[in-house]
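Moving on, here comes subunit A:
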Amino acid sequence: MPSVAVRNLSLNFGAVPVLKNLDLDIEEGEFLVLLGPSGCGKSTLLNCIAGLLDVSDGQIFIKGKNVTWEEPKDRGIGMVFQSYALYPQMTVKGNLTFGLKNAGVARDEIARRIARTAEILQIEPLLDRKPAQLSGGQRQRVAIGRALVRDVDVFLFDEPLSNLDAKLRSELRVEIKRLHQKLANTMIYVTHDQIEAMTLADRIAVMKGGLIQQLDHPQEIYKRPVNRYVAGFIGSPGMNFLDGAVSTDTGAPRFKAEGIDIPLDNYRFENARPGAAVFGIRPEHIGINSGDDWPFSAAASVEIVEPMGSDTLVWTRLGGQNLTIRVSSERAPRTGDQVSVGFDPMNASLFDAASGVRL
Partner candidate 1 sequence: MSNPGTLAAAVVGADAFRAPLEGPRGARPRRALSRRNIFLYGTLIVVALYYLVPLYVMIVTSLKGMPEIRLGNIFAPPVEITFEPWVKAWATACTGLNCDGLSRGFWNSVRITVPSVIFSIAVASVNGYALANWRFKGADTFFTILIVGAFIPYQVMIYPIVILLREIGLYGTLWGLIIVHSIFGMPILTLLFRNYFASVPEELFKAARVDGAGFWRIYFVIMLPMALPIFVVAIILQITGIWNDFLFGVIYTKPDTYPMTVQLNNIVNSVQGVKEYNVNMAATILTGLVPLIVYFVSGKLFVRGIAAGAVKG
Partner candidate 2 sequence: MRYKLLTAAFAATVALPFVAPAGAAELEVTHWWTSGGEAAAVAEFAKAFDATGNKWIDGAIAGGGSTARPVMVSRITGGSPMAATQFNTGRQAEELVEAGLMRDFTDLAEKEHWKDFIRPASLLEGCTVDGKVYCVPVNIHSWQWLWLSNKAFEDAGVPVPTNWDEFVAAGPALEKAGKIPLAIGGQSWQTTGAFNVLIPAIAGKDIFLKVYKDKDADVAAGPEIAKVFKAADDARKMSAKSNVQDWNQATNLVITGQAGGQIMGDWAQGEFQVAGQVAGKDYTCLPGLGVNELISTGGDSFYFPKLDDADKTAAQEVLASTMLSPATQVAFNLKKGSVPVRGDVDVSAANDCMKKGLDILAKGDIIPDTNQLMTEDTNNQLNDLFVEFFKTPSLTPEEAQKRYAAIIAAAD
């Protein structure tokens, strides 16, 4: 039985549809990330699951129970917010216990849960402080703690790390992952940061315009994006896209553009058809002067070199189109060099130029 299930979920704000007939099943103990740019409906979906927004149509199940019309508190969820939403005039302890006291949980039970939560999150020294006396990272820990003490099966995270600086963000990211491993709860996590999504998720749901574009394991989404939108959204630096056309004139399919002719023998087509297409290849799948025997190789000129420490990004021009390549720093060329670039179309993705659907 899925831990959380969403059936035919629709939500309209007035006449504006925000979520369109969504279906989603989340397994027990799974870490699902809802990923997308702002306005894609990911937070709205989370709020619907939490019961903070009333759905227009469809059903929501949590642990097999239909909670479509339940109050948030009765859904067995805990939620962590982007702005932490800590009650500012209460101490950390007050924040953690307020909901429990309201639910009428026995005093020793509350104490036990507080102790456990504080231990897990290592916030024991903070218990008597007020939120204003905490740093951003500490506040977020307390916010997580507030979800934790509820002792629920499903945790909802609404962009919990967006308000933190880069270093803290990566630290807390690890901590959330550790937390998930330790608790093994179902977690639904909303973010616009694809690195967070990739690092944390068991599965990622990439959303756009109120629809789930692709729901899959991170590697699968990374390797085999279902459309050009997903391909572009995932990965940093982004996937290279070359405009051209698939032709089968000579028998075997080839991708052709000005000055480019790529044999597609190794490519696993899902639905091959000739015509205008976009060829996508990730920067780390391209080699420079590697001497390997690539199915495709060509000469390109280096325009910009960006050292990033372990890796270096090389911006080149191939047949009038941009091509970004990630190489290890020892092998980085210099600006203005003529280099030979090569890759295996097996690692590439082909999309229909008009619909963006994977070919």
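In this text, a residue touches a chain if its C-beta (ideal position, glycine included) is under 8 Å from a C-beta of that chain, and two chains touch if they have at least 3 such contacts; residues count from 1.
Regarding selection, all candidates are chains of the complex that A comes from, given by their letters.
Nothing here was measured: the structure is a model prediction, and the numbers come from that model.
Enquirer: Which numbered candidate touches subunit A here in the complex: 1 or 2?
Expert: 1
Enquirer: Within the complex, which stretch of subunit A touches candidate 1?
Expert: Within the complex, subunit A contacts candidate 1 at residues 1-2, 5, 7-8, 21-25, 27, 54-59, 61, 64-66, 68-69, 203, 211-216, 226-227, 355-357.
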